[in-house]
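Excluded from the complex is one protein chain; the other protein chains are retained at their positions.
Order of writing sets the labels: A, B and C. Residues in every chain begin at 1.
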Amino acid sequence: MYDHFPISDRARELRSKLIAFMEENIFPNEKVFAEQHAAGDRWTHPPIMEELKVKAREAGLWNMFLPHSKEGYEGMGLSNVEYGMLCEQMGKSFIGSEPFNCSAPDTGNMETLFLYGDADQRAKWLRPLMDGEIRSCFSMTEPDVASSDATNIQTEIRRDGDDYVINGVKWWSSGAMDKACKIAIVMGKTDKTAEKHRQQSMILVPLDTPGVTIVRPLHVIGYDHAPHGHAEIRYDNVRVPASNILLGEGRGFEIAQGRLGPGRIHHCMRSIGQAERALQSMCERGLQRTAFGQPIAEMGVNKHWIAESRCEIEQARLLTMHAAYMMDTVGNKAARKEIAMIKVVGANMVQRVVDRAIQFHGAQGVSQDTFLAAAFANARTMRLVDGPDEVHRETIAKLELKQYRN
Amino acid sequence: MYDHFPISDRARELRSKLIAFMEENIFPNEKVFAEQHAAGDRWTHPPIMEELKVKAREAGLWNMFLPHSKEGYEGMGLSNVEYGMLCEQMGKSFIGSEPFNCSAPDTGNMETLFLYGDADQRAKWLRPLMDGEIRSCFSMTEPDVASSDATNIQTEIRRDGDDYVINGVKWWSSGAMDKACKIAIVMGKTDKTAEKHRQQSMILVPLDTPGVTIVRPLHVIGYDHAPHGHAEIRYDNVRVPASNILLGEGRGFEIAQGRLGPGRIHHCMRSIGQAERALQSMCERGLQRTAFGQPIAEMGVNKHWIAESRCEIEQARLLTMHAAYMMDTVGNKAARKEIAMIKVVGANMVQRVVDRAIQFHGAQGVSQDTFLAAAFANARTMRLVDGPDEVHRETIAKLELKQYRN
Amino acid sequence: MYDHFPISDRARELRSKLIAFMEENIFPNEKVFAEQHAAGDRWTHPPIMEELKVKAREAGLWNMFLPHSKEGYEGMGLSNVEYGMLCEQMGKSFIGSEPFNCSAPDTGNMETLFLYGDADQRAKWLRPLMDGEIRSCFSMTEPDVASSDATNIQTEIRRDGDDYVINGVKWWSSGAMDKACKIAIVMGKTDKTAEKHRQQSMILVPLDTPGVTIVRPLHVIGYDHAPHGHAEIRYDNVRVPASNILLGEGRGFEIAQGRLGPGRIHHCMRSIGQAERALQSMCERGLQRTAFGQPIAEMGVNKHWIAESRCEIEQARLLTMHAAYMMDTVGNKAARKEIAMIKVVGANMVQRVVDRAIQFHGAQGVSQDTFLAAAFANARTMRLVDGPDEVHRETIAKLELKQYRN
Partner (left out) sequence: MYDHFPISDRARELRSKLIAFMEENIFPNEKVFAEQHAAGDRWTHPPIMEELKVKAREAGLWNMFLPHSKEGYEGMGLSNVEYGMLCEQMGKSFIGSEPFNCSAPDTGNMETLFLYGDADQRAKWLRPLMDGEIRSCFSMTEPDVASSDATNIQTEIRRDGDDYVINGVKWWSSGAMDKACKIAIVMGKTDKTAEKHRQQSMILVPLDTPGVTIVRPLHVIGYDHAPHGHAEIRYDNVRVPASNILLGEGRGFEIAQGRLGPGRIHHCMRSIGQAERALQSMCERGLQRTAFGQPIAEMGVNKHWIAESRCEIEQARLLTMHAAYMMDTVGNKAARKEIAMIKVVGANMVQRVVDRAIQFHGAQGVSQDTFLAAAFANARTMRLVDGPDEVHRETIAKLELKQYRN
């Protein structure tokens, strides 16, 4: 189903290995993870995760996300098409990314540090991140403004001698609840009078800096996503050395743009993985469970839902892989419409497919006994993450209409 | 909007009073409830609830659900149309039913005891329930079978001398997690060899009876609905006096049928209340929040969603009120198709409306900061409670086709 | 299903009589009508129609639409609720309105003449219309402007001595292709400088006036709706006596507003009639036709579609009847939101239901062998007639938001 895309033998091999690893190590340990987590600290990953990381690294399934290499920072060199294909597999489990050091937002943060960090910044933060020793967060969204319009951002990053001083409130800083999270990339304004897209900067803020307060974890439809978590963070006169700035003042918007494209491929392919798992559970449940003397798969509308789900998944996958292919061949900018499309299509598709899978499972489908309820909450959330559907549909329409203007 | 239905002046007055009570006492105390609950025991209602109960009872807004009266057990005498209208208002808040002693499943249990309980059973259980001193659960659904087909039930109620001995596992016994919950109405089979609809019986089981184990709370899309909760309960050789049986052996199915109709009206009207609140929040947020220089209500698809929501709510309300009217005038049996229709229509409608309201709120919409996330989880669950959509659509289609057979 | 609305015994009786008349005289003659029409002139009603008119008038089923009475112009005095109920029955057949002299646009035109015409205008045009001797058209929509915004109208009605001279192009003048159509009510501007809603006037234009050219029939999704037809009409220096103006200069908008509400009830209830007939055909076909050894009603998604159709029809009917009830009790203006809602809901509902019914019939469903193909084209068109869905959704949203402004 990927064969018409350019995929190296090495990537194919990685995929096979990854699938085997998921079967042997990830799925069977979901329950272990949950039990250890329930028994331990809410905001610390349980021991099984460290075991899985060791195994995955030994298996050569580590940092697959990084497309480039620099001395000392070895990426895998996979294309967006190739890594996207792997994301589908990792996305099938909620504990399926971290073992491979391929979790959001670390992947985006690592790539940002790799591309825009200087040697010191890389040594201090990229190194331990790539080794899976610490985690990171990306602190951009703010509670009081429509963050889908990035120019609304209020947080201030003010130069003061050799330091910058940061003031503002952020939320949805995903991963920041995790006690292993040590560093935030914070977006804010260094110059409110500059040209619109030159006002923002990104700066590195260690989470133990005085003035940083983790206010509370935010929930998504009832889940707190512990131990990862989504934090509200207050920055009160947080002072960091001026050298912590990324790339320089006024470059924040530019950096933000660069990381969006790949991130959407990853999100969408993980969604497709979840949809595949949901469809599988629909089929299995449909064949096992009987009501009124028949397997429920044979009853009424159920085959219709299976067929619709298969049609929707295939289409979303082809669309996403094609967007990845365009990024690989003509670049993120030329692929803007494609990237906007997958954002809308992927999230809505997985919500519908998981919704149907829940229906096949009866009340069990909304309970903690299957992965479906969490996947449903997740899918619903994906329609808002990185901007609501409506913003992306607006982008698609604008690009479409542009061809016909004057 | 209700005026073409027969509604007494007294019911109208109750509605006005109830609306005022909600405004003054319920909505402003939602946050208080949440804070007290967070600070106290997870499975105990916080003090504010007792205060609200006292106030509501003083205001004459108590036990409105009970359509009949017997010496010592005074109901309000409201029709399904009239009480349904009140449910819409109470449904607007997740803490909006208990203050009035109108929570499920207590209302259904009280009506069951009122209609089918003998004088002793009433004195022992109906009295404290009507006084809001204890709560109750209904223990019917089982984990291992498709409970939408009630004949699948496995729990055994075996006569042994002057006792019955109960063995089985139940789940989704809503309310049973609450420490105030003292009594379960358990459905099980007294005679597996009897005619299909005469095998089941209902029996009263005090929750402190030896052999009753509350195994765990079940979650719905991440929520545990504490302090109410949905329990998995194991009944291991639970022994109760034979006098605890309701109405007699083999009458379980008959009792179950009777309580379904009104319960669906209540559920649907509460759903409509939630949809109304969601629509209101959509409009308010749409007017307050601006993005790209415009109130978001004026942008793109948003007015479309407001209009669609209004159209869907109005239709669902009229359908539900009409079903209530039919129950009042021609009886539950003749209204079977109508009752099946509202089950499907109400739950799906509220899921769609709340889904849109979330979208208007951005990431805040899935967080704990508005009522929307909980309403969304609830709405999704309503499509499974009392049988999945598919079962009710099947019923509607069968009744429709019946007219054309031979 | 109407019983909770105020309906007189006389209206109930009319309904029974009408249902019987449809069964005995209308449905069995649809084929006769089609054959006679195919054999005769395309733009003349075939003889069977005149026979049906005689019979219907004798049966007392004549001019039921007219709610009022004046000396010599006897209406039936039915409320919107009551007449709406009858429209559902008449709507079940494409030849089901004219026999009762209850066809659009004649009903609207007759009511306009009744309410706003002077004695001479009534004698000359209302009399023969009420006797079913001639037909009429309403000439408002124009090809070059978005007519959903009525202020866009370009047609000029210029006073010249004792005459008015009319210049403009109209289209979708329904009924104007019929050779029996003798009179047009034309909307145009008498004063382009007046206040926005006082620029338009309505004037009576006999179709045989020099300068009136019937340009061509317009089709709707392949149908020309002969012998009724939708005409494009050119008015070139058409001169009529000044006395032909309705109510006076600048009153056009006011008259137009008045006729919209009832017309929408009629349209929607006829749509509901068509949806009912489609659902009936779905059930009948579903039970008669077998494939792969089963009646198709029992297969796959088909019962799901039957149930969905029943749910949607019931809701649309209750919404429409409720809108009619509001018009009867609080007036058209207060019922504005309700009228906008039924416009959107009714048309979309019937399109979906008929779409499903076609699917049940296989290729026959799109052919001329059932009423479904014509009903489908009609349903699609209803989403545009009197303004597209989008305009009405806009109205609903505006009224909804209004409650929350300031």
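General observations
Everything that follows uses one rule, which is that a contact is a pair of C-beta atoms (placed from the backbone, for glycine too) under 8 Å apart; a residue touches a chain by one contact, two chains touch by 3 or more.
Just so we're clear, the structure is a prediction, and the values are computed from it rather than from any experiment.
Set against the missing chain, the residues A:E13, A:E50, A:D236 or A:E314 yield one that touches it, A:E314. Among A:R15, A:R159, A:R216 or A:K303, only A:K303 touches the chain left out of the display. By the touch criterion stated above, the residues of chain A touching the omitted chain are 1, 3-6, 279-280, 283-284, 286-287, 297, 303-304, 306-308, 310-311, 314-316, 318-319, 322, 325, 329, 337-338, 341, 344-345, 390, 392-398, 400-401, 403-405. In the full complex, chain C touches the omitted chain through residues 141, 143, 146-149, 152, 171-172, 218-223, 289-292, 296, 299-302, 355, 358-359, 362-369, 373-374, 376-377, 380-381, 383-385, 388-390, 393-394. On the side of chain B, the interface with the absent chain consists of residues 300-301, 303-304, using the contact rule stated above.
What we mean here is this: only the chains that are shown with their structure count from here on.
Placing every chain at the mean of its C-alpha atoms, the farthest one from chain B is found to be C. In terms of their C-alpha centroids, the spacing between chain A and chain B amounts to 38 Å.
Mean C-alpha position of chain B lies 44 Å from that of chain C. With each centre defined as the average position of its C-alpha atoms, the distance from chain A to chain C rounds to 54 Å. Annotation for chain C: residues touching 2 or more other chains are 303-304.
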